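Single-structure report; data block below.
Note that one protein chain is taken out, while the other chains of the complex remain in position.
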Amino acid sequence: MASTEMTVSMTVNGKPITATIDPRTLLVQLLRENLRLTGTHVGCDTSQCGACVVHVNGQAIKSCTALALTLDGADVLTIEGLAPADGPLHPMQEAFRENHGLQCGFCTPGMIMTAVDIVRRKGHDLEDRTIREELEGNICRCTGYHNIVKAIAAGAKTMGGGAPTSQAAE
Amino acid sequence: MYAFTLHRPETVRQAAGLLTKNEDGKLLAGGQTLLPTMKLRLAGPPQIIDMTKVEGLTGIEESGRGVTIGAMTRHYEVNGSPVVQQAIPALAKMAGMIGDPAVRHRGTIGGSIANNDPNADYPAACMALGATIITNKRRIKADDFFTGMFSTALGPTEIITKVSFPIAKKAAYQKFRNQASRFALVGVFVAKRGSEIRVAVTGAGSNGVFRVPSFEEALKKRFSPKSLEGMTIPADGMNSDIHGSAEYRAHLVGVLARRAVADAIGKPIA
Partner (left out) sequence: MSGTGIGAAVRRKEDQRFITGKGQYTDDVARHGQAAIYFIRSPHAHAKIKKIDTSRTEKMPGVVGVFTGAQFAEDKLGNLICGWTVLSKDGSPMKMAPHAAIAAGKANHVGDAVAVVIADTLAQAKDAAEKVVVDYDVLPAVVDPMKATAKGAPLIHEAAPNNTIYNWHIGDADATNVALKNAKHVTTLEFVNNRLVPNAMEPRAAIAEYDAASGSLTLWNASQNPHVARLVISAFVGMAPENKLRVIAPDVGGGFGSKIFIYPEEVVCLWAARKLHRPVKWTCERSESFLTDAHGRDHVTRAQMAFDAEGKIIGLKVHTTANLGAYMSTFSSAVPTFLYATLLSGQYAIPHIYCEVDAVYTNTVPVDAYRGAGRPEATFVVERLVEVGARELGVSPADLRKKNFVKTFPYQTSVASLYDAGDYNASLQKALQIHDYKDFGKRKRESERHGKLRGIGFANYIEACGVAPSSLVGQLGAGVGLWESAEVRVNPTGSVELLTGCHQHGQGHETTFAQLVAERLGITIDQVNVVHGDTDKVQFGMGTYGSRSGAVGMSAVVKALDKVEAKAKKIAAHLMEAAESDLVFKDGKFTVAGTDKSLAWGEVALGAYVAHKFPTSEIEPGLKESAFYDPTNFTFPAGCHICEVEIDPETGHTEIMSWTAVDDFGTVINPMIVEGQVHGGVAQGVGQALLEHTVYDTNGQLVTGSYMDYAMPRADDLPSFKVDTTFTKCPSNPLGIKGCGEAGAIAAPAAVMNAITNAIGTEKIDMPATPQNIWATLQKMNRPQQAAA
């Protein structure tokens, strides 16, 4: 059976976009294939790894588990839009670099988008245990999470206007 | 994913009409269970009816002795709702234990209940709290709603619109996660409302969510973990897979029930 293509409009990283797509197009496919925003990754097919996390209307979601057409009118933020193209990095991005919160980099965009969402919901003073629990839906195979947890705690502080990441404070 | 036609109704009536017209139609709420299944081509409904735009299906209201939650209300909303936190704290807490934060931003109470996944959390909450599931056609008691694994009392064109929970302050949910999927390997929800005590179990039973009358009887005498000391349930009828044998699951039901009661009376175990 052939699908009838439909049109979707949304804002992605501040820019309005419109696309005519097969209804089975997932948000992550729209981002990666139609818009060529390849910073959002796909690491599993069971909605567990979190490499595809983006923000929709300010909330972290798994872009591999949302039909693009059902997000008509949504405001989508991906890793590419987290900081201005030529401007400074977002404090959470900076914290991941500063604390060596990434190795191969594949899970990193999803981790950072999740981390920013954690701060939105849980504030700037995060305990390790909270961070570890909140990372339930993000899998990293490289870092053992140690430095990701450190990075998120540090990034959260900076986002709150507190002391910047660990190293720079020394 | 198999190809499908997407419908985007704006009212419950339109959605029901689409279900009437398309026998093979499937409602899409938050999609956190349905979409993964479709992606792996384990399901291929040719007609998808997206409920996102349907009016009047969201929101949380306190009404007399209960809390009513719209079917399209997302898990994070229930988790963060001051109304739920005040009236039924255990329910708010349970909603915060479903899936992961990103899943909770999409998944809905209606979707979870309608699917009746044997490892889902909401069915246990509904059974233990004595919820009423409200559809476009009728009101169904939770005890009558969940009829077996992935099966409910819903008719072919019936759509959940709301779920109503009576207030219960002494209640708690204990979940032991499958280490891989993080779904409930066993989840036990206990609730005490006046003299009525309910213990509902998800994850463990081969026929989906179920209540444990023997535990409920024991707790009626005294609502304390001690009342369940040494009590277990038979392994017959329990699920058995690589993650948990029937015996292990049956054993966990006892352990988690005790811990849930302890939580409910404000004296958590470890």
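Labels for the chains are A and B, by order of writing; each one numbers its residues from 1.
FYI, a residue touches a chain if its C-beta (ideal position, glycine included) is under 8 Å from a C-beta of that chain, and two chains touch if they have at least 3 such contacts.
Because the structure is a prediction, the values reported are computed rather than measured.
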{"item": "Absent-chain contact - pick from A:M10, A:V56 or A:I131", "value": "A:I131"}
{"item": "Residues of chain B (touch criterion as defined above) contacting the omitted chain", "value": "1-3, 40-41, 176, 179-182, 242-245, 248, 251-252, 255, 270"}
{"item": "Contacts of chain A with the absent chain, listed as residue ranges", "value": "2, 22, 24, 32-33, 36-46, 48-49, 51, 78-80, 82-83, 89, 93, 96-98, 100, 102-109, 112, 128-129, 131-133, 135-136, 138-149, 167"}
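FYI, only the chains that are shown with their structure count from here on.
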{"item": "Whole-Å separation of chain centres (CA-atom averages), chain A against chain B", "value": "28"}
{"item": "Complex contact set, residues of chain A against chain B", "value": "1-4, 6, 22-24, 26, 45-48, 50, 53, 56, 59-62, 64-67, 69-70, 114, 117-118, 121, 134, 136-138"}
{"item": "Complex interface listing, chain B residues touching chain A", "value": "1-6, 8, 28, 31-32, 35-36, 38-40, 46, 48, 50, 52, 76, 99-103, 105-106, 181-182"}
